[in-house]
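Sharing a structure, written as structure tokens. Questions coming.
For this view, one protein chain was removed and the others were kept in their places.
After this line comes subunit A, so read on.
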Amino acid sequence: MQHSKILISIKTVSSPLSLSTLLFLIFSLPVKAMQADELVRHIDSLWRGTTSHAFMTMSVKTQRYQRNMTMEAWSLGNDYSLVVIQKPIKDRGISTLKVEQNIWNYLPKINRVTKVPSSMMSGSWMGSHFTNDDLVKESTFEQDYDSTITFEGLRNNQNIYELTSIPKPNAAVVWGKVVMQITQSTLAPIKGLYYDEDGHLIRTLTFDQIQKIGERIIPMRMTLQPIDKPSESTVILYNDIQFDIPLTKNFFSLRNLKQRH
């Protein structure tokens, strides 16, 4: 909204080009850039806060199988997270621990912890359309991408910002471009579009069921759909989420990974 005020100010200046107009134009650029960065950080922190504790349901639908899981998840900042499967019974206790760039899985059936090697990062996480890479890369989005606001205004009867992120030259990422659409009124995301390096749209991530949790306005459901298989999808539904609960790094340890199930 601050951005709109600046625009209004510019419009009210008299038509002859003046020093004050130039100054406004110069200052508006860094403000816009800051706005984009702020949006990125805002989206990053939407479901996390300093710490978070959530119960969620993940429904995976593919051509070959359909699968529903109930999970409990904790997170600390962007670098630490722990996800434990509660249902189905067969998978109960299977856990995924993320510490910075590493992922481990605890497998209660064989009472073993296995580390996911870098060669398996593109593999599916828990049989869903999300990949291990998605878990790892989400924490470095701001460092991996240069983001700009490429559209601002009305679309589908909604005032939105469109945020376009291009990978930085040395970033080790799989996407060629990520486009995020965010509502202006609540700064809640509504859609993410993921393109490959050739510019083809590969998958879409849709956010809905907006709820207010404390001071945050959060989509409680996200749906990931591959473009080449329209009938397939992975839906994550947050049943409950709490923020800013007491958690320390010790909680996110291999020892705790084994014990908590």
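Everything below uses one rule, namely that contacts are C-beta pairs under 8 Å (C-beta built on N, C-alpha and C of every residue); 3 or more make two chains touch, one makes a residue touch a chain; residues count from 1.
Throughout what follows, contacts and distances are computed from a predicted model.
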item	value
Listed names "Diaminopimelate decarboxylase", "Preprotein translocase subunit TatB", "Cytochrome c oxidase subunit 1" or "ABC transporter permease YtrF", matching UniProt entry of the absent chain	"ABC transporter permease YtrF"
Residue touching the undisplayed chain, where the options are A:Ala36, A:Val116, A:Ile160 or A:Leu257	A:Val116
Footprint left on subunit A by the chain that the document does not show	60, 62-65, 67, 88, 90-91, 94, 105, 107, 109-112, 114-117, 119-120, 123-124, 126-128
